[in-house]
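One chain of protein is taken out of this complex; the other chains stay put.
First chain written, first letter: the chains are A, B and C, and each begins at residue 1.
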Amino acid sequence: MAGSTFGEILRMTTFGESHGEAVGVILDGVTPGVDIEEKDIQVQMDRRKPGQSSVTSPRKEYDIVRILSGVFEGKTTGTPMCVILYNKDMRPEAYDDIKRSFRPGHADFTYLKKYGIRDYRGSGRASGRETAGRVAAGAIARKLLERRGVQVVGYTTEIGGIRCGRFVETEIERNEVRACDPEAAVAMIEKIKQLASVGDSCGGIVECTIRGAIPGLGEPVFDKLDAELAKAMLSIGAVKGIEFGAGFSASAMRGSEHNDPMSASGFASNHSGGIVGGISTGQDIVFRVAVKPTSSISVPQNTIGIDGEERVIVTQGRHDPCICPRIVPVVEAMACLVLEDHYKRHAALHG
Amino acid sequence: MAGSTFGEILRMTTFGESHGEAVGVILDGVTPGVDIEEKDIQVQMDRRKPGQSSVTSPRKEYDIVRILSGVFEGKTTGTPMCVILYNKDMRPEAYDDIKRSFRPGHADFTYLKKYGIRDYRGSGRASGRETAGRVAAGAIARKLLERRGVQVVGYTTEIGGIRCGRFVETEIERNEVRACDPEAAVAMIEKIKQLASVGDSCGGIVECTIRGAIPGLGEPVFDKLDAELAKAMLSIGAVKGIEFGAGFSASAMRGSEHNDPMSASGFASNHSGGIVGGISTGQDIVFRVAVKPTSSISVPQNTIGIDGEERVIVTQGRHDPCICPRIVPVVEAMACLVLEDHYKRHAALHG
Amino acid sequence: MAGSTFGEILRMTTFGESHGEAVGVILDGVTPGVDIEEKDIQVQMDRRKPGQSSVTSPRKEYDIVRILSGVFEGKTTGTPMCVILYNKDMRPEAYDDIKRSFRPGHADFTYLKKYGIRDYRGSGRASGRETAGRVAAGAIARKLLERRGVQVVGYTTEIGGIRCGRFVETEIERNEVRACDPEAAVAMIEKIKQLASVGDSCGGIVECTIRGAIPGLGEPVFDKLDAELAKAMLSIGAVKGIEFGAGFSASAMRGSEHNDPMSASGFASNHSGGIVGGISTGQDIVFRVAVKPTSSISVPQNTIGIDGEERVIVTQGRHDPCICPRIVPVVEAMACLVLEDHYKRHAALHG
Partner (left out) sequence: MAGSTFGEILRMTTFGESHGEAVGVILDGVTPGVDIEEKDIQVQMDRRKPGQSSVTSPRKEYDIVRILSGVFEGKTTGTPMCVILYNKDMRPEAYDDIKRSFRPGHADFTYLKKYGIRDYRGSGRASGRETAGRVAAGAIARKLLERRGVQVVGYTTEIGGIRCGRFVETEIERNEVRACDPEAAVAMIEKIKQLASVGDSCGGIVECTIRGAIPGLGEPVFDKLDAELAKAMLSIGAVKGIEFGAGFSASAMRGSEHNDPMSASGFASNHSGGIVGGISTGQDIVFRVAVKPTSSISVPQNTIGIDGEERVIVTQGRHDPCICPRIVPVVEAMACLVLEDHYKRHAALHG
């Protein structure tokens, strides 16, 4: 099947290109009778939108969401919700220089190879702008999860080699990089600005914690909860890896260290990241994603043109020197969609 | 939908429990007219089967595959192939002690929470034995990929903290841990045996390289090639993480370092792991998976019974002290299935 | 999964309610590089829109289509196409009378039972207006089929008991009921007007012929070409039955009559309707759908209110006294989508 649909029961289909007329999403399978307003979605869009801080792209998209269907008198009807965002600040002319060259690290080359045609304006469909639809759908899923007492919190734990040393949840939304450690955040912002000043970019790590999920979520053997979360996260453009709980460090652990002992009061540790055998344990679900440095940089790079000729490219445009702060709400959105979908799949199994 | 099916066009459905009558798989969507014999599948089963070496479980399963359908006069017919393996060496009595307790690190607790019932014999469906069906299906996918000139090679790069220092492809199948470095292999085997002697286990890292894939594979925005590979790998019980190319180390890189420059002779580096924007670049596709230490250990562990009462458990049974050697063919099988499926999806897009 | 998506590879998802802000569709999996313009879609919309003749609903929807994504410089890009139609002539106040009662033959009762909430304005999602999105998607599929030499032609063969006696393809679009027999068309129109004058409605039969399809389309054993067409057609609100080739009359035939003999010049008859064993034979594919009389009538009817109390209802509003003329393009659209999807599935099998 075509690849723009995600989820089994709660099912999202996104559309739109960076510099087309609009981007948006259809979310089908929404529980009927739930209160929802555009502002419930808007608040998440505002966390994702460009131009929100000194370390994000200065592109000016107000990202005003409009619900076109599926809601009646303030409540979901169970029919598909279409949420749309019209593009405003399009400057296709700014992309004329990349029309004929492949930017290193970008999907210019692979899209042309795959489709034989490419909308080069602002990366077209490969742009991070596509995630606006995901965040809109995720905001709806979040509303559904709230009724279940489930919370999804994402935050930056590392940027450009600088790691968070502590976790202060209340600080996350108070700093421009959404780091869980306010001191580290200061150093991260400085690092980003320094790299931005020389036209370069940096990567990082974003962690996500899901609280309040019941044990029993996940559909072995292929649609395990961690397998679905992994797919969801790797479907985000800049993400290059994921690990759950102890993750890659488990490779150097012994079984007697890694196994989480149980007692009458619950699990004594959470090396599993809250998922065992592909099914939630009832503990916090914890995973981390590796975020690559933004591909768009204005440092001169060697590349080739669509004609195969070698050249040096300097990417102009309005880009994020580090995508971590804006990827946090996208990670959360995808996690919300996976969780709510699996609650519904679990209901179906026993229903 | 229920979770025992994987793939869109080339579609695998597995069945069977560790100590039931049989395990197996239906693979639907196989290209018709392709030569296939049971021995094409058997050779891969033999790489996965228990008892193959001094560092694997001594359970004696000959794992003789039988093709029940979909092949006529030595050729695939395009109808579903059912491949079955009857279980032989079942000793359910050996599992009587775990009938009433949850083994730490095992899916005992989560399966009971999810289904309200659990087949405790040898972990039932949660057993690694389920992967026998995957390896059978993967062997068929591998045959299809061979016609395209695609090779999939998996190997261990780290076990119990010991890392491979070099890559010698011809050595992989010559050592019992399937490591790509023969000297490291010796140390790894020693480490495993030492841990096994005290009833403990260890984890590791398995890498997989896919050669010869055309550029253009992968279906943005959700069914990206890396997203699908991530789901495939995380659906393997012991896998806790995945990273592509530079992976987690990309978090500390600058864009000017991470971007792979292009020249007339191709890409100058492969930090992307052969996938950009979710689409193959035509380079080698390279990813690594984190393998947790085997949960089944005979070291005494604190746990609770199904009645909630605290107790100490010592897991008996015939287990692998490190699952890396036997997970290699499973990783390869899943990679083969993803690749062949995406070749077919690509054909459908343009077809 | 939620039910607003149709197709496996060429995949349509519709959204929108009759009196909401817009109706529309996302079509994903479109072959890239194909010329497409809004007017290619508009021409089909115009065949479906209300107010087009003396025997259709006088609701004034200009149904101007707008392509929001998936097209670049006049060509498809292979990314999802969103096509939208903003609703104009909404008169929700006209539906105040049905807010509290269930109209016989309508989905008022079943939607409320299913969802626990209902958008009563013009039947909401259950309105025939939803099919606008289908016709838009079908117009795109038709463009893809044209390149394959496939033609899809629908026409009315019976209305209110009046049957077509002959088949003159050039006459179909020349009469207001899209009948294949111009004389029968005159009688049909008269019949409709007579029933409309007393506030009643009538049903009919629509036939569809698909020409030029290759043999080999259809995916046994469940996704047979006739099975998929049957689902597609029964998903249209007013359709209550479907038959292929000889159809129900086959029940009274002998095998020696029904079997289509073959000779060097092809099949000698087409009782199969061009599909055998669920796979196209290369002959014309022929099926007929039973269309029920429009439920919305102004004849007084016994019903109950949402409070369960009995009452008499007289449905006001602007309705079609016979839906056949406007269902023809919907039947064609769904047939186009099924055919193109199966071409792509066939390409995937061998690809």
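We adopt the following convention: a residue touches a chain if its C-beta (ideal position, glycine included) is under 8 Å from a C-beta of that chain, and two chains touch if they have at least 3 such contacts.
The structure presented is a predicted model; accordingly, all values stated were derived computationally and were not measured.
**Student:** Of the residues C:Lys60, C:Lys99, C:Lys113 or C:Arg147, which one touches the chain left out of the display?
**Tutor:** The missing chain is touched by C:Lys113.
**Student:** Specify the residue from the set C:Ala246, C:Ile285, C:Ala333 or C:Ala347 that touches the hidden chain.
**Tutor:** Of all options in C:Ala246, C:Ile285, C:Ala333 or C:Ala347, contact with the hidden chain holds for C:Ala246.
**Student:** Spell out, residue by residue, where the missing chain touches chain A.
**Tutor:** Residues of chain A in touch with the missing chain: 1, 8-9, 29, 31-32, 78-79, 220, 343-351.
**Student:** For chain C, which residues lie in contact with the unshown chain of the complex?
**Tutor:** Spelled out for chain C, the touching residues are 1-6, 8, 14, 102, 104-107, 109-111, 113-116, 125-126, 130, 158-161, 195, 200-205, 215-224, 226-235, 237, 240-264, 268, 272-273, 276-282, 290-297, 299, 301-304, 308-310, 345-346, 349-350.
**Student:** In the complete complex, which positions of chain B touch the hidden chain?
**Tutor:** Interface residues of chain B facing the absent chain: 1-5, 8-11, 13-17, 20-24, 26, 28-29, 32-33, 66, 68-70, 72, 75-82, 114-119, 124-125.
The rule we apply is simple: only the chains that are shown with their structure count from here on.
**Student:** Which chain wins if you rank chains by how close their C-alpha centre is to the centre of all protein C-alpha atoms?
**Tutor:** It is chain A that sits nearest the middle.
**Student:** Taking each chain's centre as the mean of its CA atoms, how far is chain A from chain B in angstrom?
**Tutor:** Going by mean C-alpha positions, chain A sits 27 Å from chain B.
**Student:** Residues of chain A that contact two or more other chains, please.
**Tutor:** Residue numbers touching two or more other chains: 1-5, 8, 14, 114-116, 125.
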